[in-house]
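A short worksheet on the structure shown next.
Apart from one protein chain that is not included, each protein chain of the complex appears where it belongs.
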């Protein structure tokens, strides 16, 4: 399985790209684990996850073709 | 002694003029009495008095050359 | 005394959107401002006893109104952290759909502008000697009265 990962704002600076493919993660805990291994700076970073445009809290299972967004603190307005 | 009386809004319609001279009234009670005699419609009317641009409550003494304004309920905005 | 600029509050006829735009654009040099709250009062075509209001004719007791508005202004600057504020009110005829009141409050952080603007509008309606004569299509009229 494959998920589509979107990174915004400062998180796109950390990942170096706005969009990435991530393989073989069954849930958001596994995703976070994998991201922190790849981008150690994320450990110190406060962000939210949105799965298919909905913010999720706690560990959430992921399905093939899900879109997961990494959302740094908002600063609109 | 003489006071300068200003009437606004609907009260100017009742008095027929925006500005009147009133002679020989020592205080606002006497003034109100005199006005009601002259314009009986005022009895039913809810208005405030301002003496020299300050709203007064209760009976207030008047001096020569004071300006007294008859203020119907405000409706700005 | 403060150094806040004084200008006349009263404008003959409706307040135009061009006038409002001009006021807004004048604030682009005040770069400490983070938020503006603007209130616009618009004349409604209310129906009263089956007759439709087509305009309001505004009048004021000018000297007392200017004094009261000055007090409202000073109180707003004393109670809120404002960068600037402006109040404009129409006199004479304002047709339904046109703007008769323009309150413009600017602050560093939005909360001051919001709270001050709301309070100023309430004070203008309650305390400033302005009267609106609601004119119907047949040229008859009633006198408007603000509810507290």
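Details
As written, the chains take the letters A, B and C, and residue 1 is the first residue of each chain.
In the analysis below, contacts are C-beta pairs under 8 Å (C-beta built on N, C-alpha and C of every residue); 3 or more make two chains touch, one makes a residue touch a chain.
Given the structure is predicted, the values throughout are model-derived calculations rather than measurements.
For the chain excluded from display, the touched partners among the shown chains of the whole complex are A, C. Contact between chain C and the unshown chain involves residues 17-18, 20-22, 24-25, 27-45, 96-99, 106, 108, 110, 113-114, 117-118, 121. Interface with the hidden chain, as seen from chain A, comprises residues 6, 8-10, 50, 53, 69, 71-77.
By our rule, only the chains that are shown with their structure count from here on.
The centroid of the Cα atoms in chain A and the matching centroid in chain C are 49 Å apart.
As a whole-number value, the distance joining the C-alpha centres of chain A and chain B reads 73 Å. A separation of 27 Å divides the Cα centre of chain B from that of chain C.
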